[in-house]
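Just one protein chain is left out here, and the rest sit where they should.
Order of writing sets the chain letters: A and B. Residues in each chain are counted from 1.
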Amino acid sequence: MRSTRLMAAIAAATAAVVAVPLLAQTQQPKSAADGLAEYRKMLEDGNPAELFEAKGEDLWKTPRGPKNASLQACDLGLGPGVVQGAWVQLPRWFPDTKKVQDLESRLLTCMQTLQGFDAAEIARTPFDKGEQAAVTALAAWISSLSRGMKMALPQKHAEEKRAYELGKRAFFYRGGPMDFSCASCHGEEGKRIRMQDLPDLTKNPGNGVGFAAWPAYRVSSGEMWSMQRRLNDCFRQQRFPYPGFASDVTVALAVYMGVNAKGAESIAPAIKR
Amino acid sequence: MPDPMRIRAQAAGDKTTVRVLMSHEMETGLRKDPAGKIIPAWYIQEVTAQLNGKPVLSAEWGPSVSKNPFLQFIVKGAKAGDKIAVTWRDNRGETRTDEATVS
Partner (left out) sequence: MKITRFAVIALLAAGTAQAQTPKQLDQQTAAMMRASFREQGIAKMDRLEQDAAQKACSQAKPPSEAVTKKIEAAELAAVKWPADGQFIGDWKEGEKLAQNGRGMTWTDASVAPAKNGAMCYNCHQIDKKEISFGTIGPSLWNYGKLRGVADPADPASAAIVKYTWGKLWNSKAYAACSNMPRFGHAELLNEQQIRDVMALLLDPKSPVNQ
């Protein structure tokens, strides 16, 4: 039987709002963190990301655009039309465009060259509108076909290595009126903003965390977010100017985070608060 | 034509667990757009489910149900190969029916 003092200490330590009765040792107050973990577990069944996966698969296979062609010849790094396993090796160097590209950037390339869409126009389109919605749905489906696989971004080509170095410097770049960098929030182990845990992205944060957890469906806004969307909102919260869709800084940061996450299991598309 | 539902039905002995993910905005009618105008209410009002054509569930929903709602229920007496059909109808009169086979 725990003493009154010990129970009070536990209550204080867990910052619980619930009143703590003097009970047998099996009764523990539920901490806010435990409550949140329970809520997140409840969300896992029935991830609305599946609705976007279904849309994405349809968009991959259906002939569309000025050229009335499907995306089935699109090369995501493992050869034309090979989708399974492609997500966990992106971003990577592509010899046809001579660029390091992430998934969204590569989809823009394919939507332009295969289907005749205007990539720059899509990049300018706000998230969730028009062809931007298509890119997000495609990202959800494509990443789903790598679910359970381990992050394995290639770092063989000089440009891949250079992108990592630029991404690292971008990660630590302090700027804006609040002096934030990515590292301000994601540079240390075991921190959180309000009740949101923050993975340390300078290291491998583990299976299904950080880079290995996006694209994801965000319950709070009912939106499907790709990594591009996630980075966009990060920069907004950092009080930076607006990052171009699939711009070099976004790709470089993805390389940095993805390479650091080497071996981590992908759970994309995941579900988030 | 509204987007399709995702339905999975898994039998375990006498009990079959049916999981349904519906694609719907579920707009409460209380939100305002950036210009300050109310976004009209648009939500599922009725959900029904049938096992081999026989009604097994009927539900009345309202604006408190979230966007892209997830429904899970257990039905007795179903076996592998049976058909589960789910229908929703919203306040605009739009409707969607999808079917799945119990596995």
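Criterion: a residue touches a chain if its C-beta (ideal position, glycine included) is under 8 Å from a C-beta of that chain, and two chains touch if they have at least 3 such contacts.
Nothing here was measured: the structure is a model prediction, and the numbers come from that model.
In the full assembly, the chain not pictured is in contact with A, by the touch criterion defined above.
Residue A:249 is the one among A:133, A:149 or A:249 that touches the chain not shown.
The chain not displayed touches chain A at residues 15-17, 32, 97-100, 157-159, 161-163, 165-166, 168-170, 172-181, 183-185, 188, 190-195, 198, 202, 235-237, 239-244, 247-252.
We take it that only the chains that are shown with their structure count from here on.
Distance between chain centres (mean CA atoms), chain A to chain B: 29 Å.
Partner chain B is touched in their complex by these residues of chain A: 45-48, 50-51, 54-55, 217, 219, 222.
Touching chain A in their complex are the following residues of chain B: 3-4, 6, 19-21, 23, 25, 66-68, 70, 72.
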